[in-house]
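Supplied in structure tokens, the structure appears directly below.
A protein chain is absent from this complex, but the other protein chains hold their places.
Up next, chain A:
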Amino acid sequence: MAFEPSQEEMAEMQKLSNDYEPEVTGPLVSELLPSSAITTEYANADPVYQRKTAALPHKYSHYRTCRGDGHCGWRAVAFSYYEALYNTGNKSKFYSEEARLRSLGNLLNQVGFPEHLYEDFAIEAFQLLQETAVAMENNDGGAKLLAAFNDESLSMSIITYLKLLTSAYIQTHPDEYSPYMNHGQSVQNYCQSSIEPVMSEIEHVGMSALVEVLVKPAGMAMEILYLDRSQGEEVNTYRWDPVDGTGITVSDPSTLRLLYRPGHYDILYKMEPLPQSAIAQPQQQPPVFVALANAIDSHIPQTIGFSDYAIPGLSFVSPPSLGWSSMTTSTPLYPSAQSPCYDFAPTATPIAAIPAPAPSSNLVSMPQHHANSSGSSAEVGSHVHTHGHSEIHADLNAHGSTHTHALAHSQSHSSHPHTTTYAHTPATMALPPDFLVSGMQPEIPQTPPVGLSLGTPSGLAIDRGGPFRPSAWELKPNFSAAGLGGVPLQTAIFRNSHYNTAHFNNPDFQPEEWSPETELPVHERPRKKSAH
């Protein structure tokens, strides 16, 4: 009844099955790709994979694919090794590695590899070291290295060389590796059947030996992240650390990172080891102004400040519909190199320092707004000195640097929308956090805890200042452009009033100071300071 294939047909099918080779495509080693692509790839997969891959891009920003042609593990290690040398930026490191690898010729001879056969592969490996050193000096961004590894012949030479090194290392350390052999298989036999063949993918014993012979002596660490269906929220990581001559673990080594999925290796990158060229230059975005309703000086511009106070139970998450995410990601809102044409939000005196803020009185809280009149009144945004919380910004004399600092900081913590700080009425402060978060007022005044550590960059915040309830208009990304054109941002009246800290009647009087840094464009310095 059932279809019974004849013996010939079975043989034919068996042959087809044996000869089947999955079509492998893609570059041998790809360009850097954002690792969020991995998450996307697994979006419809098993929930374990979904969870693990969702967590991946937080730690590992980029990856490179390796072609799944049966050599990907070897190739991934080889490429990462060369790339790690490239990223040291140290030419002498290439020389010392070449010398070390050349000396390993003894190991190859010891296990009987004919020199006239292995030297072709070794020479290619040494030559690539030299060429990569030159490419590094020319600052080619790794293009040469990538091209070399995408040359199949050259790629195979280097893989073969590493296989021979690995095999020789295992055979000369039988005590370490024979426990891993099956059924009394000799290490030599193992190497001939599992390491040396061209069509042999790296397995754990081989990987371990390769790390011992190639990676660790170069002062590098190796991490392999296993993405499989085992339990857990994150991928399992296996790490090898290099030790120095005295057996002490090298601190902060260059680390090669591989992502292992059953049967396949790719190369992973954490944020910090990325070559400079790979990090996108921050886009310049015009400053975002917001205007507050009900201000006495009707157009005190406000720079929106972000901060990431991690206040348990009080974290504010703006509804995504308000468009914050687009503003908070990636771009420094403060274009540091541009002309200083924005105002800086006057800051609120920290709550503890406010003797008795009068509820709902704009006037009373106005002394917290202090503006310097260093710009013309018609200009959009003269510098405004920040006062009133000298314990926060005591070290920051230059105006500009204060908010640059805070903004650059928030840029790197963009997941938290801005938290505004106000001089609060006691009643507001007494509101339960749930109330603050709920409803249509995502920007309800938020009080920083008094004991917050303000000395660290993460404690810095741009305070909105004033008792003003934010307007929904502030949240419109293009509001400033639409609404503030040509409006004088500081009036002569204000400048000459005692609300200005430069006025001697101001309780927080501080004379105007000339700071050379404000005359010059504020360069990257403050951003670097808070770079994470």
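Keep in mind that, in the parts below, contacts are C-beta pairs under 8 Å (C-beta built on N, C-alpha and C of every residue); 3 or more make two chains touch, one makes a residue touch a chain; residues count from 1.
Everything below uses one rule, namely that contacts and distances are computed from a predicted model.
The chain not displayed here is annotated in its UniProt record as "Ubiquitin-conjugating enzyme E2 2", chosen from "Transcription initiation factor IIA subunit 2", "Ubiquitin-conjugating enzyme E2 2", "Proteasome subunit beta type" or "Trm112p-domain-containing protein". Checked against the hidden chain, the listed residues A:T40, A:N90 or A:S193 yield one contact partner: A:S193.
The residue from A:D120, A:E137 or A:E512 that touches the chain not shown here is A:D120. In the complete complex, the residue from A:Q50, A:N150 or A:Q510 that touches the missing chain is A:N150. For chain A, the residues in touch with the chain missing from this view are 21, 23-28, 30, 67, 69, 113-114, 116-118, 120-121, 131, 143-144, 147-148, 150-157, 160, 163-164, 192-193, 196-199.
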